[in-house]
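Showing chain A:
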Amino acid sequence: MILPKYSEFCGRVKTLSGASALEAIPGELKKMNSKKALIITDKGVESAGLIKIVKEAISKKGSKLTVGAIYDETPPDSDYKVVNSVASIYRNKNCDSIIAVGGGSVLDTAKGVNILVSLGGDNVLAYSGAGAVKQRLKPLVAVPTTAGTGSEMTLVAVIADHDRHIKMTFVSYFLLPDIAVLDPRMTKTLPASITAFTGMDAMTHAIEAYFCLGKNPMSDTTAFKAIQLVSKNILNAVKNPGDMESRLAMANAAALAGIAFSNSMVGLVHNLGHATGAVCHVPHGVCMSIYLPYGMEYNLHKVGDLIGELLYPLAGPEIFAKTPKKQRPRATIDYVRGLNEELKKATGGRHATALKDILDREGKQMVPRDAIPVIAKNAMGDGAKTYNPEEQSFDDNIMVIEAAWEGKPLDLKKIKKGPKNQKF
Partner candidate 1 sequence: MQEIIGTSNKVLEVDLTTKKFTISDVDLKDLSLYMGGKGLGLKMLYDRMPAGVDPLGEENMIAFMMGVLMGTGAPCSGRFAAVTKSPLTGIMASASCGGPFGMALKTSGWDGVIVKGKSPKPVMLVVDSKGVEFRDAGKYWGMDTHKVQEHLDKIGSAVVIGPAGENLVSYANICSGHRFLGRGGMGAVMGSKNLKAIVAKGKEYKIVPKNQKKFARTRKTCMDYINNNKVSGNQYRNLGTNSHVMLSNKAGILPVRNFTTGSHGEAHKVSAEVMLTKFNAKKSTCKPCAILCGHKATFGGVDRIVPEFETTGLFGPNLEIFDPVIISKWNETCSLMGVDTISAAGTIAWAMEATEKGLFKSNLKFGCPDHIDQTLLDIGHAKGIGKELGMGSRWLSRKYGGEDFAMHVKGLELAAYDPRGAFGQGLAFAVANRGACHLSAAFFALEAYLGMYAPYTTWGKASYTAFAEECFDAVNSLHICQFTAFPVFLQPPLIRVLPTISLKISLSAMAPIAVQVMDLSIWSKFWSSITGIKMNMWQMLKAGRRIHVLERYMNTREGISRKDDTLPGRLLHEGRKSDPKGRTVPIDKMVPKYYKVRGYDKNGIPKDRTLKKLGIVKK
Partner candidate 2 sequence: MQKKAFYSFFNQSKYLAGARALEHIPIELHSYDAVRPLVIATKDVTASGLKKIFVKAFYDSDVTIGGFYDNVGGTAAISTIKELRILFHDRGCDSIIALGHGPAMDTAKGLNMLVSLGVDDIFTLEGEDTISTPLKPFFTVPTAGSCGYDMSNMAVIEHHRFKSDFLFPDVVCLDPRMTGINDIGRAVESAMVALTHAMEASDSTMHNPMNDAYSLAAIQFIHENLPRALKCPRNREAALALAYANALAAVAFSNAPAGAAHILGEALNKLTGNDPGVCMAILLPHATEFMVGKDILMRDELLLAQAGMDAHASTPEKDRIKESENQLKKLMASAIKYVPANLKSLRIPPYLIEQAAREAEASGSHGLTFKDYMTILNNAGKAPAVR
C-alpha cells in the first residue's frame, strides 16, 4: 500500500446503514440529548413521499424525539437568505437538532443553518471561509436521497449569494454531519437513469480518489470498497429498482466514495464535470460518467499502475488474474466504457456516453459544440484541477472535451506528458 510522504484523513461521520436505519435516528439523537428535530428538505423529496417515511420512522413508539418543524422549500442551489430564514424557524420552534433529507443543496442549507443556530448571529455569511467555525455544532443528521453525491461525508458547504452572484464556501470539520443514515427506502423511488448516473458519480469519486494527488491509505481502501460495491450492484439497481439489497449497497458505496474523495481530492473528471454542469446545467452525475474514461486516459502515463489495479474491484479477481499486467490500465478504461454502454442499454439510451447526445426533457441537445471553449475556460477556475496528477492547460481541456463531445477515445499522442510515474 502506498504511504505518501504526508497525508491527512478524517471520516468523522457516524454511519447508520440498513433496511431500517431510519428507526435508529431517535436513539442516536438521544445519546446527544436532543429531543426536538427540525427536518430540512426540498419539494422533490417531499412529493416523492420520503418525508412521510422518515416521520413514521422517527416517531415510532418508544422514541422520545419529536419533529419541531419541516421546511421543504429548499431551492436547488442553496441561498443564504433561505439559510437565515430557516434558522429563525429553528429558533422559534426551539428545536435542538437538524435532520436533512435530500441531496447536496439541502445538506448545504442544513449545514448553514446549523452554523447560525449553534454560533448565533443572523447572517451566515459572517462565518464564511476556511476554519471560521471552531466549535462543535448542534446535532446534524444527513439522510441522502440520491446514492451518489456522497455529500453526507464532506466538510464543505457552498452557499450562494444571488445578489452578488458569488458562492461562499464554508470549510470546517465541524460542518461534517454527526450522523449519515443510509436507508434503501430513501433511494428506492429513484428512476433508472438517475440511479445510473448517480451510481457512476460515486464510481467517479472513488476512481479519482484512487489516483489523484491527495490519495492516502484510508482513501484507497474506502475507494476500493466503493468501486467494488458499485460495479457489483449498479446494473442490478438500474434493472430492478425494487431490489433493496443493491439499493443499500449503492448507498454504502456512495458514502464510502464520499469519504474517499473528501480526503483525497479529485481531478480532471470533476474539474471538467463541474465546468460543464455550470455552463450547460447538465446534471453532475451525467458529466461524471462521460468524462470518467477520459480522466483516466489523460493521466495514464503518470498513474497507469494505479489505474491498472482498479481493474480488480471493477471486474473481479478472475478477469484481473487473466489480464497481463501491462494491459490492465487499458482494460480498466475499456471496462468503464463498457459499463457505460450497458447502462445506456439498460436505461433505454437515457444514460448518455458522449456530451453530444445528452438531451434535456424536450429532447434537445444540452451541450452545443460551441460551448466547449466556454467550458474549458470555466474549468481553469475550478479547484479540482490542482489535484489532477497531470497539469491541464486551456488547450488540454479543449482537447479532452472535444473527444468527450464526440464520444471517441482520447488520442494519447496528443497529451502533453510531464515526468512519468507520479510520486506521492
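Note that contacts are C-beta pairs under 8 Å (C-beta built on N, C-alpha and C of every residue); 3 or more make two chains touch, one makes a residue touch a chain; residues count from 1.
Keep in mind how these were chosen: all candidates are chains of the complex that A comes from, given by their letters.
A quick note: this is a predicted structure, and the numbers were derived from the prediction, not measured.
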Candidate from this complex that touches chain A, chosen among 1 or 2: 2
Residue numbers on chain A that touch candidate 2, as the complex places them: 1, 3-21, 24, 28, 31-33, 131, 134-136, 172-173, 216-218, 220-222, 224-225, 229, 244-245, 248-249, 252, 255-256, 259, 309, 312, 317-318, 320-321
